[in-house]
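I'd like to ask you about the structure that follows.
The complex appears here minus one protein chain, its other protein chains still in place.
And now, chain A:
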């Protein structure tokens, strides 16, 4: 657009007065300046990302080169013995996020289907806004709720599974509650991109709501759905405060789902303020791991969302 306008004004004056011509020139300069500035801002983000990743890699290098593969296989994170294994933290991060996704996806899909297909028009707005508000609740609030309400509840109702109330499963539950509104909001939005005509035709053929959702709406927004789930997963992977409160903070590798454990973010939050030397470097390397995991997950989400955009009927 910009180019065609500028191309035309360069070649012909189209009877414009000199004042008008200079105005056009000035505008073109301003436009160029604007473009360069905004491009600079955008590149700044890239630069920032690259620098952060690089500084993490550089500061984490001493630990990574010291331990090599043992960094990923060692079963404990023992600062006093200088034995740093990322396994318990990586395991905890993946298990808690996995639990969160397993719970959050069906629930969020259900909410989204209700909101778009079945919800009475009068309720649609208030319910939708509530979901969006829930997505904005600060994570520390979920953490306090987890430690004050959820953990004691689990502890008193299932003492054999949750002797302390805390643990990987508790953290997974909290994360599920945190990402449900997130995934719901995205799912609802992508489901709304399906044109009413398609939907109505399906109903006209005698389909039930479930059949319409499963065979008509979901297939046409598949990429968007997966993208939403992965964005939720990205949030779950990096969540710190709420998880630190309820995960149990055990730095020993236990192949358990309900037992005590730790996550990458929780471990860093607990130890970084007073770490130095090798421990500090190991924590930074751990940060790099989280960065890489989250980066991969978000990249996948982007690709899928893009695909959905291309497929979505205009």
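Criterion: a residue touches a chain if its C-beta (ideal position, glycine included) is under 8 Å from a C-beta of that chain, and two chains touch if they have at least 3 such contacts; residues count from 1.
Please note the rule applied: contacts and distances are computed from a predicted model.
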Q.
Leaving aside the chains you can see, what is the UniProt protein name of the one that's missing? Options: "3-hydroxybutyryl-CoA dehydrogenase", "Phosphate-binding protein PstS", "Sarcosine oxidase subunit delta" or "Acetolactate synthase".
A. "Phosphate-binding protein PstS"
**Q.** Candidate in contact with the missing chain, chosen from A:59, A:139 or A:155
**A.** A:155
Q) Which of these, A:165, A:181, A:227 or A:287, touches the one chain of the complex that we don't see? A) A:165
**Q.** Residue in contact with the excluded chain [from A:79, A:134, A:192 or A:207]
**A.** A:79
Q. Of A:96, A:240, A:271 or A:294, which sits in contact with the chain we cannot see?
A. A:271
**Q.** Hidden partner interface residues of chain A, rising order
**A.** 76-81, 83, 151-152, 155, 159-160, 163-166, 244, 248-252, 260, 262, 270-271, 273-276, 279
